[in-house]
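Of the protein chains in this complex, all but one are displayed in their positions.
By written order: A and B. Residues from 1 in each chain.
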Amino acid sequence: MSAATATQSRHMFLNVGPQHPAMHGIVQLVLELDGERVLGCDVEIGYLHRAFEKQCETGPYNNAMPYVDRLNYVSPMINNFGYCLAVERLLDIQATERCQYIRVILSEISRISDHLTCVGASAMELGAFTVFLYMIKARELLWELIEDASGARLTVSYGRVGGVKADLPDGFAEKTAAALEAVRRVLIECDTLLTRNRIFVDRMQNIGVLSQEDAISYGVTGPFLRATGVNYDVRKAQPYFVYDRMQFDVPTGEHGDNYDRYLVRMEEMEQSMRIVEQALARIPDGPVMVDPEGREIPAAMMVDEAKVGQTGCFKSARVTPDPTLWGSTKPFHSGVNAAEKRAVLPPKEDTYGNIEGLMHHFKLVMMGHGIRPPKGEVYAAVEGANGELGFYVVSDGGDRPFRLRVRPPCFTIMAALPGLLIGDMLADIVPTFGSVNMIGGELDR
Amino acid sequence: MSAPGPVDAQQLSWMTTRLDAALGWARKFSIFQYPFVTACCGMEYMATACSHYDVDRFGAGFPRFSPRQADVLFVVGTISHKIAPVLKRIYDQMVEPKWVVAFGVCTCTGGFYDNYATVMGIDTIIPVDCYIPGCPPRPENVLDGLIKLQEKIQHGARVTLARPPELTIPHRPEEHL
Partner (left out) sequence: MGAPAGSVVELLTARFPQWVIASHAYRGDQTVIIRREGLLDVCWFLRDDQAVAFNVLMDLSCVDYLTFGRQQASAPMMRSPSPLPYFMKPKPAGAEAWQRHVDEEFRFEVVYHFYSTIKNHRLRIKVPVAVGDPVVESVTRIWKAADWFEREVWDMFGIRFRGHPNLRRLLMYEEFQGHALRKDYPITKRQPLIGPVDQDPSAPKVPIIVGID
């Protein structure tokens, strides 16, 4: 054998996935490697395709809520409220102010938990297991809040067309304040552990660089785009709910590398907490009045006192009626649900109590009636944790969506992924892919 | 101790019972899980594995991301028809003794995704030892299921190896396991 053909080198094709330990779900990267350097990359998705769009066409508008939850399953509230916003625009109705504040509060709490999961998981993949555990602990505190408000930790189905499922529980503001304080402490700890950590910085800086032109051409939005320096946030550019009344900053990066994305996400969590605190301070109260000493009064005692003539101090008293008593939650219903009889269910007291309520409930829930937006189409965008989450709803006058298209934010980021990986080393795939925050439910729907 | 004489059947079966019990005890408290995480249940899986609910105190805290080194396959999240062959391959690559946990209602029965893309229950393609329903199941449910699986392991119940003929992957020559 002559010396010219003694050695031969070829590029290696390595298959990463669809099942791999990066804990982000299932996606397949087919890499062409020259040693450790990535020369080519093909991304194969669709392993979690669950036919969301077709499934939503089979049922009434509110039935799509559980499916919508499971799109971006780390921040389900944002998906819920984005969908509700789209259908409400189609119906041309406006949610009540209190409901909008509630939606803002819970969206931001969801956003914080999404960023915690993303940063925690990507830190764990770089070896910082402690940061992961701390952030998941912080996420548990937020999930306790969400569970108090909606009944479920993860897949909440809390939004309804025209409102939300129920009002916030008592004491929510205090619990939130305590939880946010704990989350802040966790963030400070994790910041100390990571941000100036030599190993972390070396692995994240100048890796996975995305230029502004590429980002815009690929339709990338959210923290990914903001890390390249483009200041586009749907909450500021085209405000929805009550974001225009909130004061918050939108952090932007400079270089478009992994490290900037990490910093943008950390800062966004702090801004989200700011929004939650402002909203809780300003949320318009329902008819809540307290007795002269600020205490609640059990209803039975109020009745007894009234029987012996002591009624004077009860005029402005706050009462906690027995939950089985007629009308106990009815006043709160109007606070959180739009007064739109064509779309919003009546309070249960009316459903069981009078014939109009029963008819109203029946007509909305039974097949063949339901919420019937007029023929039309609408596109509504909210700021998801990964970027612009858009819902394009087409209605043909029926009780179910004719076409429900969701514009997933991480779809375009994953399309841009090959460009991010090519030129870097094999080990750089892990931090880059971690900073993409790919959520399979949203990507594949 | 007296000189070892002929061991009678009763004594032998007592010893093997003790041995089985010891093996079961050792196996159930050293579970190496393979988390086949696909969807939303993965978030509750993470929550169970982390400090608040801590699955490590049950001995199952170490995930092994290679099927050759794992013994319990946690199928977490919806299985679509596209990923089903991959799941079957991973299950086949695992070494005996192995157990399968169907985590989440999508893996138990398909959940509410009754459509062209979803496998309605992974027990249509691989045998399952423990079903943990829920959408997603709370971490307490997961720990309950894990304890039931541990009881099953203790009593030595094993996964059946019989494979119905129509459930084989079409073997394409250019692929190698």
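The rule is simple: a contact is a pair of C-beta atoms (placed from the backbone, for glycine too) under 8 Å apart; a residue touches a chain by one contact, two chains touch by 3 or more.
All values reported here derive from a predicted model rather than from experimental measurement.
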- Query: Can you list the shown chains that the hidden chain touches?
  - Reply: A, B
- Which residue among A:11, A:185, A:282 or A:375 touches the omitted chain? A:375
- Of A:15, A:58 or A:354, which residue touches the hidden chain? A:58
- Out of A:222, A:390 or A:431, only one touches the absent chain, namely A:390
- Where does chain A touch the missing chain, residue by residue? 45-46, 49, 51, 53-55, 58, 89-90, 92, 214, 216-219, 221, 230, 232, 237-238, 341-342, 356, 359-360, 363, 367-369, 372, 374-379, 381, 388, 390, 392, 394, 396-400, 402-403, 405, 407, 411-412, 414-416, 444-445
- Residues of chain B in contact with the chain that isn't shown? 81-82, 84-85, 88, 114-117, 119-121, 124-125, 166-170
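Assume only the chains that are shown with their structure count from here on.
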- The answer for chain A against chain B in the complex is residues 18-21, 23, 25-26, 46-51, 54-55, 66-67, 70, 73-74, 117, 121, 132-133, 136-137, 139-140, 143, 153-155, 440-441
- Give every residue of chain B touching chain A within the complex, in rising order. 35-40, 42-44, 46-47, 50-52, 63, 65, 77-78, 80, 82-83, 86, 90, 112-113, 115-118, 135-136, 138
